[in-house]
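Every protein chain of the complex appears in place save one, which is left out.
Read from first to last, the chains carry the letters A and B; within each, the first residue is number 1.
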Amino acid sequence: MAIQFREVSYHYPSGGVNFYQAITDISLEIAPKDEFICLVGETGSGKSTLAQHMNALIFPTSGAVEIFGSKITSKRNKKIKYNDLRKHVGLVFQFPEYQLFEETVEKDIMFGPLNFKVPHDEAKLLAEKAIRQVGLDETYLKRNPFNLSGGEKKRVSIAGILALDPSILVLDEPTSGLDPAGKKQLMELFAKIHRDTGKTTIVITHDMDLVYEYATRVLVLHEGGLVFDGVPEALFRRDDLQSFSLDYPETIRIMKLVKTEFDLDIDIYKQTVTEAAREIERVMLG
Amino acid sequence: MIEVKDLSFSYTGKRMILKDISLKIEPGEWIALLGHNGSGKSTFAKLLTGLLEPASGSVEIDGIKLEEDAVYEIRKKIGIVFQNPDNQFVGVTVRDDIAFGMENLSVPREKMLEKIHFYAEKVGMAAFLDKEPANLSGGQKQRVAIAGILAMETKIMIFDEATSMLDPYAREELLGYIRQLHEEGITIIMITHDIEEAMLADRFVIFRDGALFADDLKERLLVNPELFRLASLDLPAQIRLANDLQDTGRLKAVKEFLWRSSFGK
Partner (left out) sequence: MKNIVIGQYVPGNSYLYRLDPRTKIIGVIVLMTAVFLLKTIPQLLLALGLALVILISGRISIIRVLKGLKPLFILLLFTFFFQVFFNKEGALLLDETMTLSLASVAGIVLWTIVWRLSARMNRFRFLLLLIYLAGLYFLFVYLPYGYVLTSFPFRIYQKGLEMSIFVIIRLVIIITLSTVMTLTTKPTDLTQGLEKLMHPLKIVGIRSEDFALIISISLRFIPTILDEANKIMSAQASRGADFSEGRLKDKIKQIISLLVPMFIIAFKRSEELADAMESRNFVPGKPRTRISELVFGRLDILTTVFLIACLAGSIVSRVLS
(Lines give C-alpha, C1' and ligand atoms only; values in the text may rest on other atoms or scores of the structure.)
Protein backbone atom coordinates (compact mmCIF):
# COMPACT_ATOMS: atom_id res chain seq x y z
CA MET A 1 0.00 0.00 0.00
CA ALA A 2 1.36 3.39 -0.90
CA ILE A 3 -0.67 5.52 1.51
CA GLN A 4 -2.45 4.31 4.61
CA PHE A 5 -4.64 6.37 6.89
CA ARG A 6 -5.23 4.84 10.32
CA GLU A 7 -7.93 6.62 12.34
CA VAL A 8 -6.62 9.99 11.34
CA SER A 9 -8.17 13.07 12.85
CA TYR A 10 -7.19 16.66 12.42
CA HIS A 11 -8.33 19.77 14.19
CA TYR A 12 -6.89 23.23 14.25
CA PRO A 13 -5.63 25.08 16.12
CA SER A 14 -4.81 23.12 19.24
CA GLY A 15 -7.66 24.24 21.43
CA GLY A 16 -8.83 27.81 21.95
CA VAL A 17 -11.39 30.04 20.31
CA ASN A 18 -10.81 29.05 16.71
CA PHE A 19 -11.07 25.31 17.28
CA TYR A 20 -12.29 23.47 14.24
CA GLN A 21 -12.49 19.73 13.74
CA ALA A 22 -11.61 19.21 10.12
CA ILE A 23 -11.51 15.41 9.76
CA THR A 24 -12.36 12.61 12.18
CA ASP A 25 -11.18 9.00 12.34
CA ILE A 26 -10.39 8.52 8.68
CA SER A 27 -9.08 5.10 7.76
CA LEU A 28 -8.34 4.17 4.17
CA GLU A 29 -5.69 2.69 1.91
CA ILE A 30 -4.43 3.86 -1.43
CA ALA A 31 -2.61 1.55 -3.81
CA PRO A 32 0.59 2.68 -5.50
CA LYS A 33 -0.70 2.08 -8.99
CA ASP A 34 -3.70 2.10 -11.28
CA GLU A 35 -6.33 3.62 -9.05
CA PHE A 36 -8.30 6.62 -10.34
CA ILE A 37 -9.96 7.94 -7.24
CA CYS A 38 -12.38 10.84 -6.93
CA LEU A 39 -12.64 12.49 -3.53
CA VAL A 40 -15.97 14.25 -3.14
CA GLY A 41 -17.88 16.08 -0.46
CA GLU A 42 -19.43 19.47 0.18
CA THR A 43 -17.35 22.55 0.91
CA GLY A 44 -15.95 22.21 4.40
CA SER A 45 -16.16 18.43 4.48
CA GLY A 46 -12.38 18.17 4.87
CA LYS A 47 -11.25 17.19 1.36
CA SER A 48 -8.34 19.62 1.09
CA THR A 49 -7.27 18.83 4.64
CA LEU A 50 -7.25 15.14 3.83
CA ALA A 51 -5.26 15.76 0.66
CA GLN A 52 -2.62 17.73 2.51
CA HIS A 53 -2.03 14.78 4.83
CA MET A 54 -1.08 12.70 1.82
CA ASN A 55 2.14 14.57 1.19
CA ALA A 56 2.86 15.41 4.81
CA LEU A 57 2.05 19.10 4.50
CA ILE A 58 -0.19 18.58 7.49
CA PHE A 59 0.42 16.17 10.37
CA PRO A 60 -2.59 14.43 11.94
CA THR A 61 -3.55 15.51 15.46
CA SER A 62 -4.32 11.89 16.20
CA GLY A 63 -3.89 8.65 14.31
CA ALA A 64 -1.19 7.92 11.77
CA VAL A 65 -0.61 8.32 8.06
CA GLU A 66 1.85 5.99 6.44
CA ILE A 67 3.29 7.25 3.16
CA PHE A 68 5.49 4.76 1.31
CA GLY A 69 6.62 3.33 4.60
CA SER A 70 7.17 6.56 6.49
CA LYS A 71 4.87 6.87 9.45
CA ILE A 72 3.53 10.36 10.08
CA THR A 73 2.00 11.16 13.44
CA SER A 74 1.38 14.33 15.39
CA LYS A 75 4.97 14.27 16.67
CA ARG A 76 7.77 15.33 14.39
CA ASN A 77 10.21 12.47 13.82
CA LYS A 78 13.76 13.70 13.24
CA LYS A 79 14.63 10.61 11.21
CA ILE A 80 12.00 11.24 8.54
CA LYS A 81 12.75 13.69 5.79
CA TYR A 82 9.23 14.92 5.26
CA ASN A 83 10.25 17.02 2.30
CA ASP A 84 11.30 13.93 0.36
CA LEU A 85 7.81 12.51 0.55
CA ARG A 86 6.67 15.27 -1.76
CA LYS A 87 8.68 13.65 -4.51
CA HIS A 88 6.48 10.59 -4.27
CA VAL A 89 3.10 12.20 -3.77
CA GLY A 90 2.57 15.15 -6.08
CA LEU A 91 -0.12 17.55 -4.91
CA VAL A 92 -1.52 20.12 -7.31
CA PHE A 93 -3.57 22.81 -5.57
CA GLN A 94 -6.62 24.64 -6.86
CA PHE A 95 -5.67 27.43 -9.27
CA PRO A 96 -2.13 26.12 -9.62
CA GLU A 97 -1.33 28.87 -12.12
CA TYR A 98 -0.76 31.11 -9.11
CA GLN A 99 2.36 29.17 -8.16
CA LEU A 100 4.23 30.24 -11.33
CA PHE A 101 7.06 32.66 -10.61
CA GLU A 102 10.07 32.10 -12.88
CA GLU A 103 10.99 34.05 -16.02
CA THR A 104 10.70 31.04 -18.27
CA VAL A 105 8.44 28.02 -18.33
CA GLU A 106 11.49 25.78 -18.31
CA LYS A 107 12.92 27.33 -15.17
CA ASP A 108 9.60 27.11 -13.41
CA ILE A 109 9.14 23.42 -14.19
CA MET A 110 12.72 22.78 -13.10
CA PHE A 111 12.11 24.44 -9.72
CA GLY A 112 10.68 21.22 -8.28
CA PRO A 113 13.43 18.81 -9.35
CA LEU A 114 16.14 21.31 -8.43
CA ASN A 115 14.72 21.56 -4.92
CA PHE A 116 15.31 17.84 -4.64
CA LYS A 117 18.94 18.24 -5.67
CA VAL A 118 18.44 16.75 -9.12
CA PRO A 119 21.43 17.76 -11.29
CA HIS A 120 20.75 20.69 -13.61
CA ASP A 121 20.99 18.76 -16.87
CA GLU A 122 18.75 16.01 -15.63
CA ALA A 123 16.23 18.58 -14.43
CA LYS A 124 16.19 20.08 -17.92
CA LEU A 125 15.35 16.72 -19.43
CA LEU A 126 12.59 16.23 -16.86
CA ALA A 127 11.16 19.62 -17.82
CA GLU A 128 11.15 18.69 -21.49
CA LYS A 129 9.40 15.42 -20.72
CA ALA A 130 6.87 17.10 -18.46
CA ILE A 131 5.89 19.85 -20.91
CA ARG A 132 5.19 17.23 -23.55
CA GLN A 133 3.19 15.18 -21.07
CA VAL A 134 0.78 18.07 -20.58
CA GLY A 135 0.22 18.41 -24.30
CA LEU A 136 2.37 21.47 -24.97
CA ASP A 137 5.40 21.45 -27.24
CA GLU A 138 8.98 22.40 -26.41
CA THR A 139 8.64 25.91 -27.84
CA TYR A 140 6.78 26.73 -24.66
CA LEU A 141 9.90 26.13 -22.57
CA LYS A 142 11.59 29.42 -23.33
CA ARG A 143 8.43 31.48 -23.06
CA ASN A 144 7.46 33.69 -20.17
CA PRO A 145 4.76 31.91 -18.16
CA PHE A 146 2.89 35.16 -17.59
CA ASN A 147 2.28 35.64 -21.30
CA LEU A 148 0.38 32.38 -21.56
CA SER A 149 -3.37 31.89 -21.58
CA GLY A 150 -5.14 30.67 -18.44
CA GLY A 151 -5.39 27.12 -19.72
CA GLU A 152 -1.74 27.03 -20.77
CA LYS A 153 -0.68 28.35 -17.35
CA LYS A 154 -2.63 25.58 -15.67
CA ARG A 155 -0.86 22.99 -17.78
CA VAL A 156 2.57 24.46 -17.08
CA SER A 157 1.96 24.36 -13.35
CA ILE A 158 0.79 20.76 -13.58
CA ALA A 159 3.95 19.98 -15.56
CA GLY A 160 5.85 21.41 -12.61
CA ILE A 161 4.55 18.61 -10.42
CA LEU A 162 4.83 15.91 -13.10
CA ALA A 163 8.50 16.76 -13.46
CA LEU A 164 9.01 15.31 -9.99
CA ASP A 165 7.73 12.02 -11.36
CA PRO A 166 5.57 11.31 -8.33
CA SER A 167 4.06 7.85 -8.00
CA ILE A 168 0.79 9.33 -6.86
CA LEU A 169 -0.87 12.43 -8.26
CA VAL A 170 -3.36 14.37 -6.13
CA LEU A 171 -5.32 17.15 -7.84
CA ASP A 172 -7.41 19.58 -5.80
CA GLU A 173 -10.39 20.75 -7.89
CA PRO A 174 -8.34 20.96 -11.06
CA THR A 175 -11.24 21.99 -13.30
CA SER A 176 -12.39 24.84 -11.08
CA GLY A 177 -13.22 27.97 -13.05
CA LEU A 178 -12.93 26.31 -16.46
CA ASP A 179 -15.63 26.28 -19.10
CA PRO A 180 -17.08 22.89 -20.20
CA ALA A 181 -14.60 22.56 -23.08
CA GLY A 182 -11.68 23.36 -20.81
CA LYS A 183 -12.90 20.91 -18.18
CA LYS A 184 -13.11 18.15 -20.74
CA GLN A 185 -9.65 18.88 -22.13
CA LEU A 186 -8.04 18.86 -18.71
CA MET A 187 -9.75 15.68 -17.51
CA GLU A 188 -8.77 13.94 -20.75
CA LEU A 189 -5.19 14.98 -20.05
CA PHE A 190 -5.29 13.38 -16.61
CA ALA A 191 -6.95 10.29 -17.99
CA LYS A 192 -4.22 10.02 -20.61
CA ILE A 193 -1.44 10.43 -18.09
CA HIS A 194 -3.14 7.81 -15.96
CA ARG A 195 -3.40 5.42 -18.90
CA ASP A 196 0.17 6.00 -20.06
CA THR A 197 1.91 5.84 -16.70
CA GLY A 198 -0.46 3.87 -14.49
CA LYS A 199 0.08 6.40 -11.70
CA THR A 200 -2.60 6.39 -9.04
CA THR A 201 -4.55 9.60 -9.56
CA ILE A 202 -6.74 11.23 -6.92
CA VAL A 203 -9.01 14.04 -8.07
CA ILE A 204 -10.90 16.21 -5.60
CA THR A 205 -14.06 17.48 -7.23
CA HIS A 206 -17.66 18.57 -6.85
CA ASP A 207 -18.58 17.40 -10.30
CA MET A 208 -20.44 14.10 -10.13
CA ASP A 209 -20.45 13.74 -13.90
CA LEU A 210 -16.66 13.71 -13.80
CA VAL A 211 -16.78 11.07 -11.11
CA TYR A 212 -19.08 8.89 -13.16
CA GLU A 213 -16.94 9.21 -16.26
CA TYR A 214 -13.45 8.71 -14.88
CA ALA A 215 -13.35 7.25 -11.39
CA THR A 216 -12.68 3.62 -10.52
CA ARG A 217 -13.24 4.45 -6.86
CA VAL A 218 -15.05 7.21 -4.95
CA LEU A 219 -14.36 8.50 -1.45
CA VAL A 220 -17.13 10.60 0.07
CA LEU A 221 -16.41 12.94 2.96
CA HIS A 222 -19.20 14.43 4.99
CA GLU A 223 -18.61 16.72 7.96
CA GLY A 224 -15.10 15.40 8.33
CA GLY A 225 -15.93 11.72 8.26
CA LEU A 226 -15.48 9.14 5.52
CA VAL A 227 -19.00 7.99 4.70
CA PHE A 228 -18.38 6.02 1.52
CA ASP A 229 -15.48 4.18 -0.08
CA GLY A 230 -16.32 2.12 -3.14
CA VAL A 231 -17.12 2.10 -6.83
CA PRO A 232 -19.06 5.02 -8.30
CA GLU A 233 -22.04 3.00 -9.36
CA ALA A 234 -22.49 1.65 -5.85
CA LEU A 235 -22.61 5.25 -4.64
CA PHE A 236 -25.18 6.25 -7.23
CA ARG A 237 -27.43 3.34 -6.37
CA ARG A 238 -27.89 4.75 -2.91
CA ASP A 239 -30.82 7.05 -2.29
CA ASP A 240 -29.31 9.12 0.50
CA LEU A 241 -26.90 11.22 -1.56
CA GLN A 242 -28.79 14.39 -0.62
CA SER A 243 -27.90 13.92 3.03
CA PHE A 244 -24.23 14.26 2.00
CA SER A 245 -25.08 17.40 -0.02
CA LEU A 246 -24.27 15.48 -3.18
CA ASP A 247 -26.19 15.29 -6.40
CA TYR A 248 -26.51 12.47 -8.90
CA PRO A 249 -24.78 12.61 -12.27
CA GLU A 250 -26.98 14.34 -14.82
CA THR A 251 -27.64 11.27 -16.97
CA ILE A 252 -28.93 9.35 -13.95
CA ARG A 253 -31.09 12.28 -12.89
CA ILE A 254 -32.63 12.56 -16.32
CA MET A 255 -33.17 8.82 -16.65
CA LYS A 256 -34.93 8.84 -13.28
CA LEU A 257 -37.29 11.54 -14.56
CA VAL A 258 -38.03 9.60 -17.72
CA LYS A 259 -38.51 6.38 -15.79
CA THR A 260 -41.01 7.96 -13.42
CA GLU A 261 -42.89 9.94 -16.04
CA PHE A 262 -43.34 7.06 -18.45
CA ASP A 263 -43.22 4.19 -15.99
CA LEU A 264 -40.45 2.50 -17.95
CA ASP A 265 -38.32 -0.38 -16.79
CA ILE A 266 -35.09 1.23 -17.90
CA ASP A 267 -31.68 0.81 -16.36
CA ILE A 268 -31.02 4.36 -15.22
CA TYR A 269 -27.32 3.75 -14.63
CA LYS A 270 -26.01 4.92 -17.95
CA GLN A 271 -22.99 7.18 -18.06
CA THR A 272 -23.29 8.85 -21.48
CA VAL A 273 -26.22 10.41 -23.31
CA THR A 274 -25.73 7.91 -26.13
CA GLU A 275 -25.95 4.92 -23.82
CA ALA A 276 -29.03 6.42 -22.20
CA ALA A 277 -30.70 6.99 -25.57
CA ARG A 278 -30.07 3.44 -26.66
CA GLU A 279 -31.46 2.11 -23.38
CA ILE A 280 -34.67 4.11 -23.70
CA GLU A 281 -35.06 2.95 -27.28
CA ARG A 282 -34.42 -0.62 -26.26
CA VAL A 283 -37.22 -0.60 -23.73
CA MET A 284 -39.69 1.49 -25.66
CA LEU A 285 -39.29 0.03 -29.09
CA GLY A 286 -38.63 -3.52 -28.52
CA MET B 1 -33.72 49.86 -21.63
CA ILE B 2 -30.28 49.19 -23.06
CA GLU B 3 -29.48 49.99 -26.67
CA VAL B 4 -26.12 49.01 -28.11
CA LYS B 5 -25.18 50.06 -31.66
CA ASP B 6 -22.16 48.76 -33.58
CA LEU B 7 -20.05 48.51 -30.48
CA SER B 8 -16.42 47.64 -31.10
CA PHE B 9 -13.48 47.39 -28.75
CA SER B 10 -9.79 46.67 -28.81
CA TYR B 11 -7.02 46.98 -26.23
CA THR B 12 -4.19 47.47 -28.68
CA GLY B 13 -5.86 48.71 -31.83
CA LYS B 14 -4.71 45.65 -33.73
CA ARG B 15 -6.83 42.79 -32.50
CA MET B 16 -10.56 43.52 -32.11
CA ILE B 17 -11.96 42.00 -28.96
CA LEU B 18 -15.49 43.02 -29.93
CA LYS B 19 -16.78 43.73 -33.40
CA ASP B 20 -19.91 45.69 -34.27
CA ILE B 21 -22.19 44.42 -31.54
CA SER B 22 -25.76 45.68 -31.83
CA LEU B 23 -28.60 44.65 -29.57
CA LYS B 24 -31.50 45.94 -27.48
CA ILE B 25 -32.47 44.83 -24.01
CA GLU B 26 -35.91 45.69 -22.63
CA PRO B 27 -36.56 46.28 -18.93
CA GLY B 28 -37.30 43.11 -17.00
CA GLU B 29 -35.69 40.73 -19.46
CA TRP B 30 -33.43 37.89 -18.34
CA ILE B 31 -30.64 37.44 -20.84
CA ALA B 32 -27.99 34.74 -20.78
CA LEU B 33 -24.84 36.00 -22.46
CA LEU B 34 -23.04 32.91 -23.67
CA GLY B 35 -19.85 32.21 -25.53
CA HIS B 36 -16.56 30.38 -25.37
CA ASN B 37 -13.65 31.69 -23.29
CA GLY B 38 -12.34 34.82 -24.91
CA SER B 39 -15.43 35.60 -26.95
CA GLY B 40 -15.69 39.05 -25.40
CA LYS B 41 -18.50 38.60 -22.85
CA SER B 42 -16.78 40.22 -19.84
CA THR B 43 -15.43 42.99 -22.05
CA PHE B 44 -18.98 43.72 -23.17
CA ALA B 45 -20.11 43.99 -19.56
CA LYS B 46 -17.37 46.45 -18.75
CA LEU B 47 -18.22 48.52 -21.83
CA LEU B 48 -21.84 48.77 -20.70
CA THR B 49 -20.81 50.40 -17.43
CA GLY B 50 -18.10 52.58 -18.87
CA LEU B 51 -15.25 50.69 -17.21
CA LEU B 52 -13.81 50.47 -20.71
CA GLU B 53 -14.08 52.90 -23.59
CA PRO B 54 -15.26 51.56 -26.95
CA ALA B 55 -13.25 51.99 -30.11
CA SER B 56 -16.45 52.81 -31.93
CA GLY B 57 -20.18 52.48 -31.57
CA SER B 58 -22.53 53.60 -28.85
CA VAL B 59 -24.26 52.49 -25.70
CA GLU B 60 -27.47 54.11 -24.56
CA ILE B 61 -29.15 53.25 -21.27
CA ASP B 62 -32.61 54.64 -20.44
CA GLY B 63 -32.03 57.33 -22.99
CA ILE B 64 -28.65 58.40 -21.60
CA LYS B 65 -25.81 58.07 -24.06
CA LEU B 66 -22.66 56.62 -22.54
CA GLU B 67 -20.05 59.35 -22.86
CA GLU B 68 -17.32 60.75 -20.63
CA ASP B 69 -19.50 62.73 -18.27
CA ALA B 70 -22.50 60.48 -18.45
CA VAL B 71 -20.54 57.54 -17.04
CA TYR B 72 -21.54 58.43 -13.52
CA GLU B 73 -25.22 58.58 -14.39
CA ILE B 74 -25.02 55.26 -16.19
CA ARG B 75 -23.34 53.54 -13.27
CA LYS B 76 -26.31 54.40 -11.10
CA LYS B 77 -28.46 52.31 -13.42
CA ILE B 78 -26.31 49.21 -13.86
CA GLY B 79 -24.54 47.09 -11.27
CA ILE B 80 -22.11 44.25 -11.88
CA VAL B 81 -21.54 41.25 -9.65
CA PHE B 82 -18.10 39.95 -10.58
CA GLN B 83 -16.67 36.46 -10.50
CA ASN B 84 -14.29 36.67 -7.55
CA PRO B 85 -16.20 37.09 -4.29
CA ASP B 86 -13.18 38.50 -2.48
CA ASN B 87 -12.04 41.02 -5.05
CA GLN B 88 -15.26 43.00 -4.98
CA PHE B 89 -15.75 43.06 -1.21
CA VAL B 90 -14.58 46.50 -0.15
CA GLY B 91 -15.96 46.95 3.33
CA VAL B 92 -14.42 45.78 6.57
CA THR B 93 -17.78 44.26 7.54
CA VAL B 94 -20.91 43.23 5.65
CA ARG B 95 -22.61 46.43 6.78
CA ASP B 96 -19.74 48.57 5.51
CA ASP B 97 -19.70 46.81 2.18
CA ILE B 98 -23.41 47.22 1.52
CA ALA B 99 -23.01 50.87 2.53
CA PHE B 100 -20.13 51.50 0.15
CA GLY B 101 -22.21 52.21 -2.95
CA MET B 102 -24.63 54.41 -1.04
CA GLU B 103 -21.77 56.33 0.54
CA ASN B 104 -20.50 57.03 -2.96
CA LEU B 105 -23.91 58.41 -3.87
CA SER B 106 -23.93 60.61 -0.75
CA VAL B 107 -27.03 58.97 0.67
CA PRO B 108 -27.76 60.40 4.15
CA ARG B 109 -26.73 58.20 7.03
CA GLU B 110 -30.18 57.41 8.46
CA LYS B 111 -31.43 56.33 5.05
CA MET B 112 -28.38 54.14 4.61
CA LEU B 113 -29.02 52.33 7.87
CA GLU B 114 -32.60 51.60 6.84
CA LYS B 115 -31.67 50.36 3.41
CA ILE B 116 -28.83 48.21 4.63
CA HIS B 117 -31.14 46.33 6.88
CA PHE B 118 -33.78 45.99 4.19
CA TYR B 119 -31.47 44.70 1.49
CA ALA B 120 -29.48 42.48 3.82
CA GLU B 121 -32.77 40.80 4.73
CA LYS B 122 -33.54 40.37 1.06
CA VAL B 123 -30.41 38.31 0.49
CA GLY B 124 -30.59 36.49 3.80
CA MET B 125 -27.58 38.20 5.34
CA ALA B 126 -29.30 40.31 8.00
CA ALA B 127 -27.76 38.24 10.80
CA PHE B 128 -24.29 38.77 9.38
CA LEU B 129 -24.08 42.55 9.28
CA ASP B 130 -21.12 42.74 11.66
CA LYS B 131 -19.25 39.82 10.18
CA GLU B 132 -15.94 40.26 8.40
CA PRO B 133 -15.39 38.83 4.92
CA ALA B 134 -12.72 36.43 6.19
CA ASN B 135 -15.50 34.64 8.07
CA LEU B 136 -17.88 34.40 5.13
CA SER B 137 -18.20 31.77 2.42
CA GLY B 138 -17.95 32.63 -1.27
CA GLY B 139 -21.69 32.38 -1.70
CA GLN B 140 -22.34 34.71 1.23
CA LYS B 141 -19.95 37.28 -0.16
CA GLN B 142 -21.71 37.19 -3.53
CA ARG B 143 -25.03 37.77 -1.79
CA VAL B 144 -23.57 40.78 0.00
CA ALA B 145 -22.45 42.09 -3.40
CA ILE B 146 -26.03 41.78 -4.65
CA ALA B 147 -27.36 43.63 -1.61
CA GLY B 148 -24.85 46.41 -2.11
CA ILE B 149 -25.94 46.91 -5.70
CA LEU B 150 -29.66 46.72 -4.93
CA ALA B 151 -29.16 49.34 -2.24
CA MET B 152 -28.26 51.79 -4.99
CA GLU B 153 -31.74 51.21 -6.45
CA THR B 154 -30.19 49.72 -9.55
CA LYS B 155 -32.64 48.16 -11.97
CA ILE B 156 -30.19 46.44 -14.29
CA MET B 157 -27.81 43.79 -12.97
CA ILE B 158 -25.02 42.02 -14.77
CA PHE B 159 -23.70 38.78 -13.31
CA ASP B 160 -20.27 38.13 -14.77
CA GLU B 161 -19.69 34.42 -14.15
CA ALA B 162 -20.77 35.16 -10.61
CA THR B 163 -21.27 31.48 -9.76
CA SER B 164 -18.16 29.99 -11.31
CA MET B 165 -16.09 30.11 -8.12
CA LEU B 166 -18.87 28.66 -5.96
CA ASP B 167 -19.61 25.05 -5.10
CA PRO B 168 -22.84 23.52 -6.49
CA TYR B 169 -24.79 24.23 -3.32
CA ALA B 170 -23.88 27.89 -3.15
CA ARG B 171 -24.51 28.17 -6.88
CA GLU B 172 -28.07 26.91 -6.57
CA GLU B 173 -28.64 29.29 -3.68
CA LEU B 174 -27.37 32.29 -5.62
CA LEU B 175 -29.42 31.39 -8.69
CA GLY B 176 -32.45 31.30 -6.41
CA TYR B 177 -31.81 34.89 -5.38
CA ILE B 178 -31.31 35.91 -9.00
CA ARG B 179 -34.63 34.32 -9.87
CA GLN B 180 -36.23 36.37 -7.11
CA LEU B 181 -34.69 39.55 -8.48
CA HIS B 182 -36.09 38.77 -11.91
CA GLU B 183 -39.55 38.29 -10.45
CA GLU B 184 -39.29 41.73 -8.94
CA GLY B 185 -38.61 43.27 -12.31
CA ILE B 186 -34.84 43.66 -12.33
CA THR B 187 -33.27 43.33 -15.78
CA ILE B 188 -30.74 40.52 -15.64
CA ILE B 189 -27.77 39.93 -17.91
CA MET B 190 -26.16 36.68 -16.85
CA ILE B 191 -22.76 35.96 -18.32
CA THR B 192 -22.07 32.27 -18.02
CA HIS B 193 -20.62 29.28 -19.77
CA ASP B 194 -22.89 26.86 -17.92
CA ILE B 195 -25.78 25.99 -20.18
CA GLU B 196 -27.89 24.64 -17.31
CA GLU B 197 -27.64 28.03 -15.64
CA ALA B 198 -28.40 29.77 -18.91
CA MET B 199 -31.64 27.80 -19.22
CA LEU B 200 -33.08 29.96 -16.45
CA ALA B 201 -33.01 32.95 -18.79
CA ASP B 202 -35.58 33.80 -21.45
CA ARG B 203 -33.24 34.90 -24.18
CA PHE B 204 -29.78 33.80 -25.28
CA VAL B 205 -27.24 36.20 -26.71
CA ILE B 206 -24.32 34.23 -28.08
CA PHE B 207 -20.92 35.76 -28.75
CA ARG B 208 -18.35 34.08 -30.94
CA ASP B 209 -14.86 35.43 -31.53
CA GLY B 210 -15.96 38.89 -30.50
CA ALA B 211 -18.98 39.03 -32.79
CA LEU B 212 -22.69 38.63 -32.11
CA PHE B 213 -23.39 35.12 -33.29
CA ALA B 214 -26.97 34.61 -32.22
CA ASP B 215 -29.63 36.57 -30.34
CA ASP B 216 -33.09 35.14 -29.80
CA LEU B 217 -35.45 33.49 -27.35
CA LYS B 218 -33.89 30.31 -26.11
CA GLU B 219 -36.49 27.95 -27.50
CA ARG B 220 -35.87 29.31 -30.97
CA LEU B 221 -32.12 28.79 -30.70
CA LEU B 222 -32.12 25.42 -28.97
CA VAL B 223 -33.75 23.71 -31.93
CA ASN B 224 -30.51 24.33 -33.79
CA PRO B 225 -27.75 22.12 -32.33
CA GLU B 226 -25.35 23.11 -35.09
CA LEU B 227 -25.47 26.69 -33.82
CA PHE B 228 -24.29 25.62 -30.41
CA ARG B 229 -21.59 23.40 -31.83
CA LEU B 230 -20.19 26.26 -33.87
CA ALA B 231 -20.21 28.47 -30.80
CA SER B 232 -18.36 25.79 -28.78
CA LEU B 233 -21.27 25.50 -26.38
CA ASP B 234 -22.92 22.45 -24.89
CA LEU B 235 -26.62 21.83 -25.15
CA PRO B 236 -28.46 20.92 -21.96
CA ALA B 237 -28.21 17.20 -21.29
CA GLN B 238 -31.98 16.65 -21.62
CA ILE B 239 -31.97 18.21 -25.07
CA ARG B 240 -28.92 16.23 -26.11
CA LEU B 241 -30.71 13.08 -25.06
CA ALA B 242 -33.89 14.11 -26.84
CA ASN B 243 -31.91 14.82 -30.01
CA ASP B 244 -30.25 11.42 -29.81
CA LEU B 245 -33.50 9.49 -29.61
CA GLN B 246 -35.10 8.19 -32.77
CA ASP B 247 -38.07 10.13 -34.01
CA THR B 248 -40.57 7.26 -33.99
CA GLY B 249 -43.91 6.65 -32.31
CA ARG B 250 -43.78 6.54 -28.54
CA LEU B 251 -40.32 8.05 -28.38
CA LYS B 252 -41.81 11.31 -29.62
CA ALA B 253 -43.53 11.73 -26.28
CA VAL B 254 -40.29 11.13 -24.43
CA LYS B 255 -38.50 13.68 -26.60
CA GLU B 256 -41.18 16.23 -25.92
CA PHE B 257 -41.03 15.51 -22.20
CA LEU B 258 -37.27 15.91 -22.13
CA TRP B 259 -37.52 19.14 -24.07
CA ARG B 260 -40.09 20.60 -21.69
CA SER B 261 -38.26 19.47 -18.57
CA SER B 262 -35.09 21.24 -19.66
CA PHE B 263 -37.02 24.50 -19.45
CA GLY B 264 -38.81 23.67 -16.26
CA LYS B 265 -36.04 24.19 -13.65
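Operating definition for what follows: a contact is a pair of C-beta atoms (placed from the backbone, for glycine too) under 8 Å apart; a residue touches a chain by one contact, two chains touch by 3 or more.
In this text, all values refer to a predicted model and were calculated from it rather than measured experimentally.
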Candidate in contact with the missing chain, chosen from A:P60, A:G90 or A:G224: A:G90
Sole contact to the chain not displayed, among B:M1, B:L23, B:L113 or B:L251: B:L113
Among B:K46, B:K131 or B:K155, residue touching the chain not depicted: B:K46
Candidate in contact with the missing chain, chosen from B:I17, B:M152, B:L175 or B:A214: B:M152
Touch list for subunit B against the chain that is not drawn: 46, 49, 51, 72, 75-76, 78-80, 82, 84, 86-92, 95-96, 99-109, 112-113, 116, 132-134, 148-149, 152
Missing-chain contacts mapped onto subunit A: 17-18, 52, 55, 57, 83, 86-87, 90-93, 96, 98-101, 111-113, 115-116, 146, 160-161, 164
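Please note the rule applied: only the chains that are shown with their structure count from here on.
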Centre-to-centre distance between subunit B and subunit A (centres being mean Cα positions), rounded to whole Å: 31
Residue numbers on subunit A that touch subunit B, as the complex places them: 42-43, 150-151, 176-177, 179-182, 206, 245, 247, 250-251, 254, 257-258, 261-262, 273-274, 276-277, 280-281, 284-285
Of all residues in subunit B, those that touch subunit A in their complex: 36-37, 137, 164-165, 167-170, 193-195, 232-234, 237-238, 240-241, 244-246, 248-251, 253-254, 257-258, 261
